[in-house]
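Shown here: the complex without one of its protein chains, the others still in place.
Up next is subunit A:
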Amino acid sequence: MPLIPWLGLDHICFKVTLFSTEMRDKLRKWREDNFRNSEQIVDVGEELISEHGSKLGDDIWIIYEQVMIAALDCSRDDLALTCLQELRKQFPDSHRVKRLSGMRLEALERYDEANKHYDAILQEDPTNTAARKRKISILKAQGKSTEAIRELNEYLEQFVGDQEAWHELSELYINEHDYGKAAFCLEELMMTNPHNHLYCEQYAEVKYTQGGLENLELSRKYFAQALRLNNRNMRALFGLYMSASHIAASPKVSAKVKKDNMKYASWAASQINRAYKLAGRGTKENKCSVKAVEEMLESMQITMS
């Protein structure tokens, strides 16, 4: 995982006095939702372990794991090592713990040693997906995007249902400006997650970036779809406005297409205005944004007609 050792963010101002049950519940929720709020996890987890460790029963092991990973993310090697040592004592031959040892080595940028750990796991258990994914993360951390992409493609041939992997691959492709392949990954994700507005919206953004009339029309359709799934998605709303405006302004479209897209753009503009007026009420803060959006929409209207 890309770790930035310089950032000594070991304590944010997050002073919470919670009961141990509340702390436990928070950690569980963050675990289930897979949040990467590492600073908070370290804050809550460290206190829970040191003050209330005896009350946790068997839960303590999964908490050690969660806190250890968060500690690595915050450059808290002291805390990470403490958690790791407890886990090693309790589960001496575990692949799961070996993977955590590997992650600590990654955090210390000792990538060759980390890879040896993962290779050892894969020798004993070739289906261990966690170890394979860590190896790919190392490639990414080292800036070896091409290799990471290749390995991830190979991985997905075997584990075709791994959503997280498809999304990671789409991100890698976007960073390499390979929008066609990024779109393919997002199509996979949309197929298996038809109600996820974020995938639709990201797909639309990729299509828009690819450019050309056909891609713009696709992008407009998918921005609209994202809005149908979540009518508060502002990116989708702006995206609909921009794609429809560009299509309407194109000299290559028929009068009907032009008229239709002007209607979509106009609808989107009114929705945007409405959303910003609602947001602007009561708060002095974002008056700037409200005015900027108003003027922007006005100026774009002029260029369209």
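Heads up, the rule we're going with is that a residue touches a chain if its C-beta (ideal position, glycine included) is under 8 Å from a C-beta of that chain, and two chains touch if they have at least 3 such contacts; residues count from 1.
The working rule: contacts and distances are computed from a predicted model.
As stated in its UniProt record, the chain not included in the shown complex is "MPN domain-containing protein", which appears among "Autophagy-related protein 13", "serine--tRNA ligase", "Tubulin epsilon chain" or "MPN domain-containing protein". Of the listed positions A:Gln66, A:Thr82, A:Asn115 or A:Gln202, the one in contact with the omitted chain in the full complex is A:Gln202.
Screening A:Tyr64, A:Trp166, A:Tyr199 or A:Tyr276 against the full complex identifies A:Tyr276 as the residue touching the chain left out.
For subunit A, the residues touching the chain absent from view are 2, 4, 6-9, 12-14, 36, 73, 141, 143, 171, 174-175, 177, 202, 204-206, 208-209, 211, 219, 234-235, 238-239, 242-243, 275-276, 279, 283, 285-286, 288-289, 291-293, 295-296, 299-300.
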